[in-house]
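Removed: one protein chain of the complex. Kept in place: all other protein chains.
For clarity, chains are labelled A, B and C in written order, and residue numbers in each chain start from 1.
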Amino acid sequence: MRETTASPVGFTTKSDDKMAEKESILVVKNLTKHFKTSFGTVHAVDNIEFDVRFGETFGLVGESGSGKTTTGYMIMGVYTPTSGRIVFKGQDISVHVVKRPKSIKKDMSIVFQDPASSLNPSKTIKEIVGLPLKVHGLVKDNVELNKGVEELLEAVELPPERFMDTLPGDLGGGEKQAVAIARAIATHPSFVVLDEPTSALDVSVQAKVIKTLMKLQQELKLSYLFITHDLSLMRNVASRVAIMYLGKIYEYAPAHLFFHNPVHPYTKMLLSSVPVLTDEEETSKPRDVKSTGEVSSAINPPPGCRFHPRCPFATTICKVKEPEFVMIEPEHYVACHL
Amino acid sequence: MTEQLLEIKNLYVGYKTYRGTSKVLNGVHLSVNTGEKVGLIGESGCGKTTTMKTILRILPANAVIQNGEIYFRGKDIQRMGKNELNELRRTYIAMIFQDPTAALNPVFKIETQLADVIKSSHAHESRTEELNAKCIRLLKEVALPDPERVLDSYPFQLSGGMRQRVCIAMALATPRYLLIADEPTTNLDVTIQDQVLHLIKDIVEKRKLSVILISHALGTVRGFVDKVCAMYAGEIFEVAETEKLFSDPLHPYTKGLLESTPRLTGGFSEGIGGRVPDYINPPLGCRFHPRCNYSLSICKKEKPPFIDIEGNHSVACWLYNKK
Amino acid sequence: MNKARLLRIIRLSKIIQSRRLEFAKRMWYRFSRSKLSLVGLVMAIVSILTALLAPWIAPHPEDVTKITHFERKFQLPSLEYPLGTDDYGRDIFSRTIFGFQYSLMMAAVVLVLVVPVGVILGLIAGTRKGLIETVIMRVADIFIAVPALVLALAICSVLTPSVFNAMMAVSLMWWPWYTRLTYHIASSLKNEYFVQAAELIGASSFHIMFREILPNCLGSILTKVTLDVGWVILIGSSLSFVGLGAQPPTPDLGTMVAGGGQYMPDFWWVSIFPAVAIAFIIMGFNLLGDGVRDMFTE
Partner (left out) sequence: MSVYIAKRAAYIVFTLFGLSILVFTLARVLPGDPVRMALGPRTPPEIIEQVRKQLRLDRPLYEQYFYWLRDVAAGDLGYSLYTKRSVTHDVLEFLPASLELIILAAIFEIVGAFLLGVIAGRFSYKWPDNLVRVFSYVGISIPSFVWAIIFQLLFTWFLPLFPTIGNISRDIPSPPKVTGFLTLDSLLAGRFDAFANVLWHGILPALALCLGGMAQDARIIRTGMVENKDKDYITMATSQGLPERLIMFKYLLKPSIIPAITVMGMDIAGMLGNAFTVEIVFRWPGFSKYGIEVMKNVDLNAIVGVVLVIGVIFAIMNIIADILVAYVDPRIRLMERGE
């Protein structure tokens, strides 16, 4: 099934295998995170594994409560993993951000979901974008600081003279997120976690922000971990996609395989629920799985395959044994007993 | 001509704020025939919810209706007396809100709230067992597992999907003519969204209701409604049959919106630059002209009239008006 | 400095200047939305001016000290003595004016001591979760486990009663209210994304506390400070009314009200006018405080 329309920027089908040998920028092994709350322990993330290659956009998709944001936060060091390892450029960083060396903080950054809350309302854009430059000593004096901030604002297509001294309150949603991106790339990191960067924005503004992110990826050779629940967006952004449900990864594959040849019932259910615009998209959606039931509570997740209460093909083994990863095609792995 | 159920004519609504009155609705025209399913698409801040709240006269205190009439089955809602208005709200029009968490009273059980809605429209049916039976029947109709437990619990104990189903059940408490669904599934997860949308569709079919479905996600509206109105900055500027609007949009804003929505099969365009206008002093003429890359000099001066291009596809844009 | 840079600075200063003006305009609009706030502003200014200019505007400044004029005891309010005279024949009007001075001085001293301590402790507790947070907040709770006046009375009783000791007593048990206020705001702001972003960038905890969180607490703190001027005066005057605060002959309003107590009801003005003065100051700052709160809420 040949891909129609423009192929998504940032993903080059041809050189896919070449990237495979190159060593990954980030490797995650048996990563687990349990939160103790007064209701019981929440199994937010359970034993997940994936890696992000240099210059790649790795997609993490899932609904709310799937643990995708917790994973992103563990990689950035907001949470300390309960167990498992995170290796960034060969260095083990499975600790809280406070305990991490400053060089790591310079080399990684994050763009949060809600633009309104990611900028300090009482500070000007210059102070916000300038903070990483000052913290990492990339600027000696005010003149250099101004120049640095101007360059960053131009990189995200915000005319500096208009935005330099404004407060976040006077900006639109898209513009706020652009400032957050400028701050994220201030220290020229090599890896950026994008935690649902555009889910709080309108579609027309989202397109602009995504284009900016893709442009920066080309120019600054960035690797992205792109977290979102919007499958249509993921299709246009990620080179490889992993799907998470209740803290576990059940399928991951290169984007075009993930969307054209989904294997795991949950992936099919999710794809079939996506509202689409054109008939062509309608036909591409799997039809054998209809959305049923609700996600179970993460405090005592169902035994065996956690999707079995909602899975139309669930058999007795699904209720007991956790599925192992099986390779369907090169780079396409699924954890399901079918 | 099928009987016209609801007609909004030339509606101007604003809100009093500290910087002056924001002129949000700038002459809205909308009509819904009996049994017709109308979609209203537009991005946040374009006045979709304000329009719907004006119909049922549930606007907040600082809202000001500057001009315009709303006719429901021939009667102007603005001039309706208290009990006529209440009758309209109880039996003729039902509304589902966007955020199910906020739409249910946090300190009362579902049972109390549902029972009060039923009692308010059928005063005679106030005997508890009959009431209870009706509650259970309604909850079953919205496919809620274990209705007894739901009735006995408080809103914060239910998931988002279940809360929205309870709101739908409340809307079905009486035989209604028009269902207004204001972004019913925006706050829900994709899989739950799909289930709730199908639920609303079945109910509308079964009870032959006319519907106004509001959404900023174009896909939600596509498989559901017969006619789609596109709204921007307080004006409805394009109305067409669903298929025609999605395949051949006329207004630059609709085109931009359709192109910037990412396709499941890959591809999306540059999006639309600029920001939603400031309603305190909105741009003159066509409110989209600051962001429109086809804007002519007249667009900046005069508001484009609403003209019919091909029978059921009308648009308000100077590009199509040979003035 | 080349021309372009000069132009840019001029334009920049114009922008900042116009922005400050616009900010001030917005704040004033919100403040003046309710007329009561304006009344409060006027009352507060009158109180402060009276306190500052007391020695110059009081007709009989010497009456503040111990001297007695028994010959003009208990005179009704007249032109000479606008508020009448007290049991020692002293002019109540002058003593009340000096009373303003004592009350506002007490409020100022207490708040100057209490606000920084309470806010900093609140910030630390709010941002440093874990042991230090529990220690600070539980100690703060202990001070709040008893009504403010009771604790102040206990402390005053142990120290020899005087204006200074009253101030120390009120300060000792007033800081927890600012700790709790700042703690709640800080812990809610802590999981805002801009604070997490600063942490992830590697900013120091000092920067996070004082440059990221504190600016967003100033609105609520300023509101509480304005309201607390009234509260502190209320507690201070209660202390001296009971006899454990300022001692006669200091012209403290609470002491004057207590002093006039036994001459009720025939010489009612000895107590009533100082009492009205207390209510006037407190009312002024309460109205002003609500206006300040409106300024910081949408």
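Criterion: contacts are C-beta pairs under 8 Å (C-beta built on N, C-alpha and C of every residue); 3 or more make two chains touch, one makes a residue touch a chain.
If you're wondering where the values come from, they're calculated on a predicted model, not measured in any experiment.
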Which candidate, C:Ser157, C:Ser187, C:Ser205 or C:Ser220, sits in contact with the chain we can't see? C:Ser157
In the complete assembly, which of B:Cys46, B:Met95 or B:Leu178 touches the absent chain? B:Met95
For a quick check of understanding: of B:Thr17, B:Gln157, B:Ser247 or B:Asn281, which residue touches the chain that isn't displayed? B:Gln157
Residue by residue, what part of chain C touches the chain that was omitted? 36, 138-139, 141-143, 145-151, 153-160, 230, 234, 237-238, 241-244, 254, 257, 261, 264-265, 268, 271-272, 275, 278-279, 282-283, 286-287
Absent-chain interface as seen on chain B, which is shown: 53, 56, 58, 60-61, 85-91, 94-95, 97, 99, 102-108, 113, 116-117, 120-121, 153-154, 156-157, 167, 170, 173
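By our rule, only the chains that are shown with their structure count from here on.
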Overall pattern in which the protein chains touch one another (line/ring/star/complete/other): complete
Check B-C against A-C and say which one is joined by more contacting C-beta pairs. A-C
Among the chains, which is located farthest from chain A on the basis of C-alpha centroids? C
Note: chain C sits from chain A at a C-alpha centroid distance in Å of 50
Can you tell me which residues of chain C touch two or more of the remaining chains? none
For a test of understanding, state which residues of chain C touch chain B in their complex under the given definition. 26, 29-30, 33
Within the complex, chain A is touched by chain B residues 43-44, 159, 161-162, 189-195, 197, 216-220, 222-223, 246, 256-258, 260-273, 275-276
Per the touch rule, the chain C residues reaching chain A in their complex are 8, 11-12, 15-16, 19, 192-194, 196-203, 211-212, 215-216
